[in-house]
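Here is the structure we will look at, set down as structure tokens.
Of the protein chains in this complex, one is absent; all others appear in place.
And now, chain A:
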Amino acid sequence: MISQVFILSSKGDHLIYKDFRGEAGKDAVNKFYEMVTALTGGQPPVVMKHKELHFVHIRQGGLYWVATTKADASPFTIIEFLNRLTALVKDYCGCLSEKSVQMNFALIYELLDEVVDFGYIQTTSTDILKNFIQTEAVSSKPFSLFDLSNVGLFGADTQQNKVAPSAAATRPIVSSQGEQGGKNEIFVDVIERMSVVIGANGVLMKADIEGEIRVKCYMPSCSEMRIGLNEEFSIGKSQLSGYGAAVRVDECSFHQAVRLDEFDTYRILKVCPSQGEQTVMQYQLCDDLPTAPPFRLFPSIERDSGGRLLMYLKLRCDLPPKSLSQELSSPDQSAELQPKNKAVHWEIPRFPGGAQLSALFKLEVSGLSAASLQEVGPVSLNFELPKYTSTGLQIRFLRLSPIQPGPSQRWVRYVTHSDSYTIRI
């Protein structure tokens, strides 16, 4: 059971504070901030204890989301609850930031009130919650005074959001109800996270993919949705058949609301999406990638006669040329030295498939010796590949039944993120 929930900004400002059980005083908030800022780098911060009170916190959107408990609760439950809470706040407020939490504090109090009673989690399903929070949506109009400034915030946020597709749908689910027409949308995202280690000799040492199918639904009512996956989709190692085009994952799990009666034969997921965002399927694939890793690096590191460190990096994108934007519009690359991290940051805004980029960095390093060359590396790539899944998973179709009245839009998006893409030198 949860004793208190509070949200702090990174500077320690109190944004939200709710006491569910009256067991601990309000000074817990300051105590928490004191403790969390006093942590040294090596100490794991997630769970902290002060007297009888356990603080469990997560960091999302630059904020501390903290739950306190006196009982010995399940850490998984509390952490997942906090994660779910952030997701709810994101659904209702559009995005997660100090500002949006500040703006919508009344809404968040209301959410908390419905989600947790006496420290016990009641429900976190948007379907049920919308019945209670719905009234708020109507009445949030009077807050338009604040919302006026909100509009700009959300608008600006979508535009400048670099993490584009997966986060493009950043608007509150509830406000969509007010403005009918064109907003009857449903997004189905296939998001894969890649973690790859490539050895110094170019050998692929590790390649894991964690993927999920995420549905974000803005429709007020949607009875059933059928998602068709690749027909040759197979799970587990044993099923690996001779087909070259087979899409295979090691493990796969589904949201409990997903009905799988047509999955075995037709690879169709049936789900009744509730408003807001939810993950309907998660899957993993280890080591056995169907395609080559998307990026290869050919580094050469040496010392020039002037005692400078020369790094010549040649980066090649092994994706088929069409998979990314075709135009090579003199990419606005930039590079900067980050002395704090002892790193060179090379930013490539656009990188077409099949292309190759190279860069030469000359660094003045004090006390450079032959041995220090060993210290260079690894190279870590951070990227996002739109319209690409490395497992090859595709969504064949997306059907809604019954057919929605009025215009409804269905979006299917694919994206592969780099969770950690490391190339040793």
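Keep this in mind: a contact is a pair of C-beta atoms (placed from the backbone, for glycine too) under 8 Å apart; a residue touches a chain by one contact, two chains touch by 3 or more; residues count from 1.
Throughout what follows, contacts and distances are computed from a predicted model.
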| item | value |
| --- | --- |
| UniProt protein name of the chain not shown, from "glutathione transferase", "1-aminocyclopropane-1-carboxylate synthase", "Beta-adaptin appendage C-terminal subdomain domain-containing protein" or "AP complex subunit sigma" | "Beta-adaptin appendage C-terminal subdomain domain-containing protein" |
| Touch with the omitted chain, as defined above, among A:His54, A:Lys90 or A:Lys130 | A:His54 |
| Touch with the omitted chain, as defined above, among A:Phe32, A:Phe81, A:Phe233 or A:Tyr388 | A:Phe81 |
| Footprint left on chain A by the chain that the document does not show | 1, 13-17, 19, 21-22, 29, 41-49, 54, 56-59, 69, 72-77, 79-83, 105-106, 109-110, 113, 117-118, 120-125, 131-132, 135-136, 139, 142-143, 145, 193, 195, 197, 199, 205-206, 208, 210, 251, 253-256, 282, 284, 286-287, 341-343, 369, 371-372, 374-375, 377-378, 380, 382, 419-422, 424 |
